[in-house]
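Structure in structure tokens, see below.
Here the complex is missing a single protein chain, while all its other protein chains stay put.
As written, the chain order gives the labels A, B and C, with residue 1 at the start of each chain.
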């Protein structure tokens, strides 16, 4: 595999996460980009959509319908399409080219229970027969399953941030489960490139707001993964916010230690859990992360501070929503699935500043 | 009083809150600005510090030491000096000119207990004899006392935001007291104009961070006011964050209803508490405020949403930290103290956008 | 007129310039807002479009077609509709209610020559019979005509900025006419609230770009006004840029003095031209304006600096594109047309900061 370049494609290359996949893949030592799709931009070059690709030689954008999956012979496809259209596309792709692997960046294969999907997304699952084989692709927590997977559901940006901070603590029964508050703040690219009035520069700049309060879809993913880790149902309080910046998610998480565990104990647990990981870094006890320190990188920085209220701790989790929160994690999944060194093409350090 | 203009002064006019006082006072129908001080800028015009005042005729900046308080005959002074220097200045001012009233924008007179001041600020209170007469100047909650006050301690920006949302609920015993989480986000002007590396544009833009986690000084003020409202000690979980915007504070507050009260009940309580207020506006149930909608105005917008976790509610509180969170509230205090209509000079609607 | 409030309407109140008109008019001592229109939002309250109006009592939004102009009996209407739809609407309005005055914020009545309109806007003028009576509403330059006007064409934001700097110099034959470069930078609200991918937060933040290079429609307006001032055709080099900020236009203008006039002479000419004006302020020679100093105000700040290249000067012109560049100027026009003090409702000083 190291001698021959793997052939990869990116579906939805004109969106932010699709283009970010291209940005990372174009400098990847072991892959060759063979296919780029973009419905409304079919026939154009990617440089007409994102001029930074202007100096690169890349395949022209095509429509998905025009692709002959069997003939394409791709080793792996990144699917960066909108929610709800993905299940059908992946179903067709795998029917025609069963040896192609898929990393799906949408939410379409993240919920193991098709009924939960229907409830949160308001429509029936379009490929329930594939859902069973889909592996939830948070590498640090599910690496062993990802190695063997054909179809990986890349996690959401908010949920990656919250899970990396909380799953080891929940699994270790180290925190109270009915008292978890996750206050999450995201940059504007988290909303994707869909054209909406609320995402205009002048509506976002010089201000801040919460949204989806009380009923954000990412809750379904959090519920599933936290409950799986706890072995019982866990319902957290989760509020996403929009911050006037392009990239970055900061989750400020309020927890109460279980079994008399103090903040320092929680920090020790996290430090141990991630001691061997390249892309999760636990700061010294008492330090909180900031999104600037991970921008443009595939890192998640975690910090733990003792609250003055006895028994409570505050955990900070920072990542770049387009990298570790989306496309970087997708490439990390590919590296695991295809047997490349896990950090390939993902070693960029955060911009200064 | 309406026929003759009141004579006012602003100490510390070269900082953000001082200059914002000047901005509001320069268009106030019932006052005349007679004195502006700024230590390092003494001898200059305010226009050399903030060019927007260039077209206005204003007194030159002088050093505080050069002011003859008795001769100045000021009706009221706004004190926008750094914490710790204020107690001494106000002590001297009131000794020389006992009929001058003072609105102090620093933290120096906010803590009723000098021992609490010493504990949180690391030095003895310099004017304990004045602390007894100082009135805590959150107008909507303490108007009756402010009417009669000579010395008003203008509340902090974070604490104004949190108190307006929580004090009526705490006083009504409507929420659990040991389970309150306040996740607060502020624009950069909240840090004042002091020159620090961490506040450079490039350190703040395109990122977000928590700070003072676990031990921020505003906690002392929150403890005092929440405990006063509750009639017992209340210790909340409070985390301030820095957001890449100039103005605005958004507090996202997580509470649990007491006595089986649901989110809708909390909303009704707040709506009733502020029904007659000009500067606190409770949004319809289920809507959350955003800082854009109060920027440049003296308004606080409050919103209440039901959390999906049973019995929990999420409360949003948005204000402009330089107006309702500082200088606007100071002018509002002055209006109350000098008998002017409370909204004078404060009717500006938030910028669009 | 001072005893009875004038009845005014705002067409297109759900856009930025329309809403900004409402913001200013709501605090205007001599007018009453009687009508607000917004096609897609008809039936809603303005607070559903811009929440900052939530505490105010305002008329509901209606569709233009539903308005009975004669019955409405409005004294003046602000027309903040998209280019090209305005001519028809104003034509119908004045046909039905010939005593209503109109301030039009679109480009539809700015070009005196209907042929020029057709050339630059790609369609025939829809109300050529009204064009003849339209007055170009740059108050400082055409006040005498505006006093008598029924229909005023409010100037563009870029062109206001450039004209205030250049028209007095051109009229005085003080600068070379074939060597004028205007490099203009605008905040994002200059593009209005139309929903376009290029105006998403993430497409504008953390970057800068020129646009409309070589062929921007504002050139038509500049050509007309500069040529009128010069008494001959003047074609300037004009490049607009988009800056990641909400409000503000900064024009940096490169000129060469005529008749051996140096930069200081140009400064003296401008200072003299605007000596009696409230809303144009000429900074001391050698100082350049910045947009922060006019944000939220109706001011234009002008500055003149000597270039090191002999005979050349650099002129800076800063204004808030939504105030002096649009809605503030519209209100200023109304004040002149209806005989109110010109600065009414426009005295707000720029935010600090």
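Note that a residue touches a chain if its C-beta (ideal position, glycine included) is under 8 Å from a C-beta of that chain, and two chains touch if they have at least 3 such contacts.
Keep in mind it's a predicted model, so treat the numbers as computed, not measured.
Shown chains touched by the missing chain in the whole complex: A, B, C.
Checked against the hidden chain, the listed residues C:32, C:252 or C:278 yield one contact partner: C:252.
Only one of the listed residues, C:115, C:194, C:213 or C:343, touches the absent chain: C:213.
Interface note: of B:87, B:189, B:239 or B:348, the residue touching the hidden chain in the full complex is B:189. From the options A:6, A:19, A:36 or A:127, the residue with contact to the chain not on display is A:19. In the full complex, the hidden chain is touched by subunit A at residues 16, 19-20, 22-23, 26-27, 50-56, 189, 205-206, 246-247, 278, 281, 283, 287, 289-290, 292-294, 296-297, 299, 301, 322, 347-353. Seen from subunit C, the chain kept out of the figure touches residues 178-179, 181, 183, 185, 187, 202-203, 205-211, 213-215, 219, 235-237, 239, 241, 243-248, 250, 252, 254, 288-292, 295, 305-309, 312, 314, 316, 353.
Think of the hidden chain as still there; on subunit B it touches residues 16, 187-189, 193, 195-197, 199-206, 244-246.
Quick note on the criterion: only the chains that are shown with their structure count from here on.
Spacing of subunit A relative to subunit C, judged by their CA centroids, is 45 angstrom. Rounded to whole angstrom units, the spacing between the C-alpha centres of subunit A and subunit B is 40.
Within subunit C, contacts with two or more other chains are made by residues 16, 189, 205-206, 246.
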